[in-house]
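This structure is in C-alpha cells; I'll ask about it shortly.
After this line comes chain A, so read on.
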Amino acid sequence: MTVAISAKEIISQLNTKFPGAIEEAGADSVLVKSDSLLAVAEYLKTAEGFKFEYLNYITAVDYYSYFEVVYQITSLESNRSVVLKARSYTRDNPTVPSVTGLWQGADFQEREIYDLMGITFEGHPNLKRIFLWDGFPGYPLRKDFNQ
Partner candidate 1 sequence: MTTTRELTLKTEPFVLNIGPVHPSTHGVYRMRCTLDGEVVVDIEPVFGYLHRGIEKLAEERTYTGFIPLTDRLDYISPMSNNLGYCMAVEKLAGIKVPERAEYIRVIMAELQRLANHCIAVGSMLNDAGAYFTPFMYTFRERERIVDLFDMVCGQRLTYNYMRIGGVSQDIPGEFLPALHKLVDRLTIFIEEYENLLKLNEILLARAKGVGILEKDTAINCGISGPVARASGIKWDIRRNDPYSIYDRFEFDIPTCENGDCYDRYRVRIEEMRQSLRILQQAMKQVPKGPVKADVPHLIRPPAGEAYAHIEAPKGELGYYIVSDNSIAPYRCHIRPTSLINLAALRQMVKGWKVADLIIIFGSIDITMGEVDR
Partner candidate 2 sequence: MAIFDSALIQPLAMQVTPPDWPGGYWWHWLFFTVAIIAFVLIMVMGAIYLERRGMGRMQSRLGPNRTGPFGLLQPVADAVKVLLKENIVPTTADKIVHWLAPVVAFAPVLVIFAVVPFQNGAMLADLNIGILYVVAVSSIATVGVFMAGWGSGNKYSLLGAMRNVAAVVSYEIPMVLAIVGVVIVSGSLSMNQIVTGQDIPYILVQPLGFLIFFIAACAEINRSPFDLMEADSELTAGFHTEYSGMKFAMFYLVEYAEAIAMSAIIATLFLSGWRGPWLPPWLWFIIKTFVVFFVMVWTRTTLPRVRIDQLMGLAWKFLFPLALINLFVTAIQVVVWPDISQWIFVIVNIAIAAVLILLWSKFFKLGQGRVEV
Partner candidate 3 sequence: MKFERYGIGIIKGMAVTIKHLLRHPTVTQFPDQRLNISRRSRGNELIWSREKCTGCATCAKTCPQGAIEIVTSTNMAENKYEVETYRVDTGYCIQCGLCVEACPYDALFMGYSYERAKYRRAELVQSNDELLESPSRPASGYFHPEIAETLPKQTLLVEKIVEKRKKK
C-alpha cells in the first residue's frame, strides 16, 4: 500500500538540511518555498532513505491570492509517497522552478500548466504552449479567465 508519508517524518530532516525552506507542513504535504523547491526535490529524489524517484503528477491550482503547484512523488522501493507544494504569489508572471532536470516526465505537464494556467517554469528547455495555439488570449484554467 502506498503510504502517504507523514509530513512530520521528513519535515525535521528537511528543516535541518534546508533551514527556512519549508513554508508550511500539512498533514500529508509539504509546502516548500519556490526558490528552494529544486534543492528539496533533488534531495528527496536522491537521498538515501527517501529515493522518491517517480513523479506521479504535477498540477497547479489557482487560489486567487496565489498559485499553488502540486507535485506528488513516489518511492517505488519503499512504496511511499509525498506531496510537495510550491506557491507563487503574483498573478502577473508567476514563476516556479522547473523540475524537468530531475524528472523528464515533468516536461509535458509543465508545458500544460504553462499553457492553461500561465505559470512560467524557469529552466524548462522548451516552454511553449502545448494544447492551445501561440497567441491564445489568456490562460483558461485561471479562475479569472473570461470566456
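Methods note: a residue touches a chain if its C-beta (ideal position, glycine included) is under 8 Å from a C-beta of that chain, and two chains touch if they have at least 3 such contacts; residues count from 1.
Selection rule: all candidates are chains of the complex that A comes from, given by their letters.
This one's a predicted model, so the numbers in the text were calculated from it and none came from an experiment.
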item: Candidate touching chain A in this complex, from 1, 2 or 3; value: 1
item: Candidate 1-touching residues of chain A, taken from the complex the two chains share; value: 1-2, 53-57, 59, 61-62, 70, 72, 76, 79, 83, 103-109, 112, 116, 129-133, 140-141, 145
